[in-house]
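What follows is a short report on a single structure.
All protein chains but one are shown at their positions in the complex.
Note that the chains take the letters A and B in the order they are written out, and that residue 1 is the start of every chain.
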Amino acid sequence: MDKKNPEGQTGLVEHVFKKGLCVTCGACVDLCPYMHYHDGRVTVMDKCQAEDGRCFKWCPRAVPPGMNTADAEQMAAKGIGPFRKIVAARACDEKKRESSQNGGMATALLTLAMETGMIQGAILTDRGDDDAPSGKMVLSKEMISAFSGSRYSASGALSALNRAVGKGVEKIGVVGLPCQMEALERRHQYYIKKQMTDQVTLKIGLFCTWALDYRKLAAYLEQEGLTGTVIKCDIPPPPAEIFRVYTTGGTFDFPLPDIRQMIQKGCSVCTDMTSLYADISLGAYEGREGWNTLIIRTETGEKLVDLAVSKGRIEIEAFPEKNMSDLDHAAQNKKNRGADASLKMTEGEVGS
Amino acid sequence: MKKIFQKNGNINLLLQGNEAIARGALEGDVSFCSGYPGNPSSEIIETLADAASHLPIYTEWSINEKVAVEAAAAASFAGLRSIVCMKQCGLNVASDFLVNLTLSGTKGGMVLVTCDDPSGISSTNEEDARVFADLADTPLLEPSTPQEALEMTKWAFDLSEKINNIVLLRSVSHLSHTRSVVRIGELPENEKKARFDTRNPFHTFPVIAKHNIRHEKLKTAETIFESSSWNPYQGPEEPELLIMACGSAWCYVLEAVEIAGLTGRIGILKLGTTWPLPKKIVRETLRKCDRILFAEEVDPFIETAIKAYAADLGEEAGGKTFMGKASGHIPSTGELNPSIFLNLFEILFGLDLINKTYREKVGEHLDGVIFPREFGFCPGCPHRGSYYAIKQALAWDNRDGFISGDIGCYTMGIWPTGFNQVKSVHAMGSGLGIASGYGKLAQFGFDQPVVTVCGDSTFYHAGLPGLINAKFNKSDILLLVLDNSATAMTGFQPHPGTGSTATGEDTEPVDLEALLRSLNIGVDVADPYETEASAQKIYALLQKKGPRVLIMKRKCALVQGKQGGFPYQMSVNHDVCLGESCGCGRYCTRIFRCPGLIWDKENMKATIDQVVCVGCGMCADICPRGAIEKTGKRN
Partner (left out) sequence: MQLNLIITGVGGQGNVLASQVLGHAAVHKGLFVTIGETFGLSQRGGPVLSHIRLSDTALPGPIIPPNAAHMVVGLEPLEPVRILQEFGNEDTVFIVNSRPIHPLNVIAGDAKYPDDRWLKNTLECFGKKLYWLDATELAISLGGAIMLNMIMLGALSEMDGFPISKSDIKDVIRTIFPESKLEMNHKALDLGSKLVQNA
């Protein structure tokens, strides 16, 4: 890269923020005083002069496609990408299943990982109640279940990882979106280059089609008369076309097309639906209430799932061929859409 | 008692121009003194406030310049002599009253001193306040030296009483802030009684009649000027060049002529009374020479008047060549100095007066090495904390917000010391007025948040109307009152919120919070040193509508210093300091920019300048690694 595009905050601002491509993963936040996550958004606080900064190196949107190992692998992967095993699964604990999107799966796996010492702490996304969702470091397994339930909003959760590093926790598990898994991969490669030990020992990635801009969503919900504190959000299966919000004041439905207006611009160039860089990717099982799709991608992931099954924490079933092909198709669609959008953006730049 | 207040005269003292004006007022038997602080005028009222504890006079810092002139006018109406002092910008504020006052006329001798600031060394502009003499038909005196400042001030009271109207006296920075040996006169000891004669009211009606009277008064002043000694000519009877000079410019001309060895070839008319023109004197002097150069600071005031007068003289004046600001011989902006005239004499007389070889050699040697010193808030200044918090909140908000600024130390928010957050600065209180306008632009798609900042003194001076306008018109305005309990910029003059008057008397301070609450405007208070908490409050307020006020309350660091100082001893733990590495990038010295922090080039670490640091502790909170440590001060 030439000097005009230094691999620091200047590059980050140029390639990501000015283009509106920030996906609010939080990888660049709280490494320094220059980048903050506040009220659902990552913001540039001051100008940093460093030409070699982690904020740029770890950002899943900073480097143009193909410029980085992580990109290259992602570009090469088709559909749901490489994996060791794919199964249908659900947590055995019914209570855990009820309150969460993922059938209590993440909670069950993290709890076990913590018990076995695979991780000492977990980076999870706090619902935020009346405030924006945000990342938290959880150090006890009892606390893990309090963090389930999605808001479909970006959360900057990796900032919690940045805050936790250097505070004595050596093994950390992270639950996050595909962009966050990609950031962790970039981070991992940076650590290898610098000959440092990565503290992240377990990555549980979620399926994701898009995430919403929290501030836009909050303003919309307020304007549309939502009352009470948000507990969780859900998108019931088609053809409902609604966005359902459960709050302490009741259940509210909003037209999905309205909600789609609030998708982060950065999500439009995303090519990863199933968290290619996770140890275990976790998503819904279309048409089967309470069950998950589990893509086991690494040895670490496989060991944990095997142990969870043997200890009776989760039960698994074979994943039907038909579902497999549907999922692969959906993942490939997202990949194509993202690549197209990315190309258009680049062409736009060239043209201008 | 200071010598400047002694009764006896006939001794030489070292006096600053402003002190000389104050002494002149005392020698002129002044009773009532008022003003509003502002460089370069503040020392006049400061001196007279000091005098009030020794002599039977009254001195006040008024809430603004208009009120100052009004209060002083009351004394004049009641038969007492009064003086009112301000800087050039202040006369704009006072002008509405002034143009009416000169119609009603005055009784007791009344003098208005304006101290102009050529080059705008400590002002937002370098306007020439002399235009108000023309606008308000007011006699105008322009002293050149502290001695003359004393004598003219004293004389101005007599003149005012002779024409029953206020007299303007114009100083400039290089007179007000020049000290020189001054021979003082005696102080009078007259018994005075203030009384308003109800048979002789003061108002402007009937307007045309009063306007005519005002013109007659000006005519009388002209006659008095013509027989006065303020307009001496010096030089040959038939000079090759005639210079008409006034104020400090006269000093520069005089010296340049001498250095150039042109005393036998150049004539200098020193104009001490510049409005109305002493026409007879000007007419006689114009006969001496056809080449005329004008030397005056800021606007071509006498230049324009004399050229117009020469046109009236028609053939008698003949073909004159006028040189000055209009012709480009004299710079049309900025302070003058002897160098400008020497350069001009080189051209006009074909001389070699300036050591160009030396200047060129030095210039080459220094090229690119010398840079201006960046201004900054003092160590421990609460404004640094306030701007840091606003910067945080506006960045979090992420809608390209900005600050509408105002007048005071905090004007420096336009520079890196205030993180360049202030995007407009004009006149006292105008930050609020402008903000109240932005607050009504939403219907035109305006979606940037605006914070307006206003110091406590400025708020009382001219801020309140802007805020009430916002309340009245339901404007979305967020005001941060930067309440440091001081008029710090101009030298810590008391104001309505400080609890003491100009003369140090106790007075009940205005309760700013209660005042704001009485408008039924949401008011909250934050501590600028608590930057994180303040930023959270500001961010929350930015999300709301209507008029909102946050008082950033913390005494000026210099005041805190005087009251016992700060509790901390600061140090940097070099083992922890990240320096230029990713994660910090010299955040404290490069971004926070407190002068108490320095960059240790050898170790590539931040460090504390123990000579400069006052120990406020703010930097410990902004260090990303906690490397800056605060401990209790060792005594």
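In this text, a contact is a pair of C-beta atoms (placed from the backbone, for glycine too) under 8 Å apart; a residue touches a chain by one contact, two chains touch by 3 or more.
Bear in mind the structure is a predicted one, so any value in this text is a computation, not a measurement.
In the complete assembly, the contact with the undisplayed chain comes from B:His174, out of B:Arg81, B:Arg130 or B:His174.
Among B:Trp61, B:Phe377 or B:Tyr529, only B:Phe377 touches the chain that is left out of the view. Mapped onto chain B, contacts with the missing chain fall at residues 12-14, 39, 121-122, 145, 147, 173-175, 177-181, 248, 251-252, 254-256, 259, 337-339, 342, 354-355, 358-359, 361-363, 365-366, 369-378, 409, 412, 416-417, 558, 586, 589-590, 593, 595, 597-599, 611.
Heads up, the rule we're going with is that only the chains that are shown with their structure count from here on.
One inter-chain figure worth recording: chain A and chain B are separated by 58 Å, centre to centre, where each centre is the mean of the chain's CA atoms.
Listing the residues of chain B that touch chain A in their complex gives 391-392, 395-396, 398, 419, 539, 580-585, 587, 590-591, 622, 624. Within the complex formed with chain B, the residues of chain A that make contact are 8, 31-34, 36, 38-39, 41, 43-46, 48-50, 52-55.
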